[in-house]
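Partial complex: the chains shown occupy the same locations as in the complete assembly.
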Amino acid sequence: MTYGKEPIMDIAQLAHVELFSPKPEKTVDFFKKFLGMTETARSGQSVYLRAYEEMYHNSLKITESKEAGLGHAGWRTTSPQALQRRVEEVKAAGLGKGWIDGDIGHGEAFQFTTPDGHNMELFFDVDYYKPQDHEKTKLLNRATKRPSQGVPVRRLDHLNLMSSNPGKDNQFMTDALGFRVREQIQDNGNVVASWISVSNLVHEVAFMQEPQQEKGKLHHLCYWYGIPQNLYELADLLKDHDHFIEVPPNKHGISQAFCMYVHEPGGNRIELFGDSGYLILDPTFEPVIWEMEDVPGNGDTWIGSEFPESWWTQGTPITSPKIVNR
Amino acid sequence: MTYGKEPIMDIAQLAHVELFSPKPEKTVDFFKKFLGMTETARSGQSVYLRAYEEMYHNSLKITESKEAGLGHAGWRTTSPQALQRRVEEVKAAGLGKGWIDGDIGHGEAFQFTTPDGHNMELFFDVDYYKPQDHEKTKLLNRATKRPSQGVPVRRLDHLNLMSSNPGKDNQFMTDALGFRVREQIQDNGNVVASWISVSNLVHEVAFMQEPQQEKGKLHHLCYWYGIPQNLYELADLLKDHDHFIEVPPNKHGISQAFCMYVHEPGGNRIELFGDSGYLILDPTFEPVIWEMEDVPGNGDTWIGSEFPESWWTQGTPITSPKIVNR
């Protein structure tokens, strides 16, 4: 029996994401009308939203901005001690920005960036959502009754970030925060994309190559259903209401998740997970390495059509050359 | 910020289960013909099986025995150090039986029992399955090609054990092994059933009250699909081939898993998970407590018909009064 270094288990989950939108009301309407999310607060230029099975006060903050993109990603630690340990590591990596008192929905948080400049924060204290009487359900593990609006998502799943150097971001997240590499696309030894996680999920965050070497972009944010057929219901609804479906429902090879991609009115790409694919329970799981040439038709989509060019090249903020949506 | 005790994260997963069967060939045929599992070894009175997405050599050992029931459950630790720590705690609880050299598919293991007498073992070293050439797939995170036989299950999910004292077993598993209580049925303050886990799943094991206070029984073993509709395909197939479906496909309230229960020819109850319900990513998740009176029609099945009497009373080995299968 070999006694190596034990894994770091200090980050628990992706707890919330802030999205920038140049059309905040349309963005908020999209999440409410079609994805069945509900508004829990407004403050300044921001609106806070939650999915009906989320126990916390919010998982999504929409903030008005000139351009679409990532505001920040919020990570919850497994304990207060874990928070302290990770803050020390982030500081040591020279990427710390400092503590804030918190925000609507959580307590004090330590802000930092990835090497590529994506804004993130670490925190432990959270506020749980207090359901109103008419929202209370007999299904005791469900935070609030299922809404009758849209095809309602159940919880935040993950984030995908474009990076000028995904290998470097990947290294920071694994070294400083304890993420484990689950799947990776390589091209002649270079990291093209990397899916990493702190839980049994294949990823809470992925980093992929921004082809123009631009920094700090968002590729997409993903919410989860757990039921593959729900994607077809949502796709039918969105198509009929003239929303852009960039990738129709299909099974990813990487992660085996059943997925689809749409663009919200503010311009950000939103993924929906019909099911989250396989879970990693093996504590010595070896990263799955894909060569770039094997990805189209196998790694991107196991069953569906290959991903369109736009998926590989366009993040938010959108910079030239802009891919024109239909 | 409160600095409490940090959680134990030493057990990674339920890695395999041994089932006793008085009709071992029929039991093996059932798992192969209808659930699409494949045989990886035979030794003595035992046959070893695996599901097509399992990376390990086997997850199921069928052993010939006079009566149906649990042989043992095998837990894999997160590291060799974790194994040492847990063995010390089990010894301290007075439930250790000692080390064995291993079995087909894993290395040295420490055997112990629950307070109620269910046989279990802890180990770290495992053997990965080596696919033959014709089994290799382009889906690199899948261990072997999907079989064309039956409605093939993807991986072992969990175990449910009947106990003369579920509260006591629950306490041992949480104290000595670090399991966390996720959901619980209580009746006047007594633990009727408890779902506990070491991962993001709601449970890898549950303990429920054996109504005659008999000890060491198996309630059921569960394999996972990830796709709810698969349960209907399997149910149609099993019904048409005269197998007993005790509980048809429905959504559990507890865990929100989409489930069904059948009996394999040896007499053990087998559950199938269409999807595994919600995941617990919240590190301070509070156990969901159900009062027994609120369970029928809500906690057992959220949508389906209430569970039959047999589900609440009969485990294996089957003792009087025997519930007659149709």
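General observations
Labels for the chains are A and B, by order of writing; each one numbers its residues from 1.
Here is the rule we use: a contact is a pair of C-beta atoms (placed from the backbone, for glycine too) under 8 Å apart; a residue touches a chain by one contact, two chains touch by 3 or more.
Small disclaimer: the values here were computed from a predicted structure and weren't measured.
Depicted are 2 of the identical subunits; the complete assembly encoded in this structure file consists of 4 such copies.
Keep this in mind: only the chains that are shown with their structure count from here on.
Spacing of chain A relative to chain B, judged by their CA centroids, is 31 angstrom. Remark: chain A residues 1-4, 6-7, 9, 12-13, 53, 55-56, 76-83, 107-108, 124-126, 138-142, 154-155, 183, 199-202, 226-229, 253-256, 275-279, 281-285, 288-290, 294, 298-299, 302 touch chain B in the complex.
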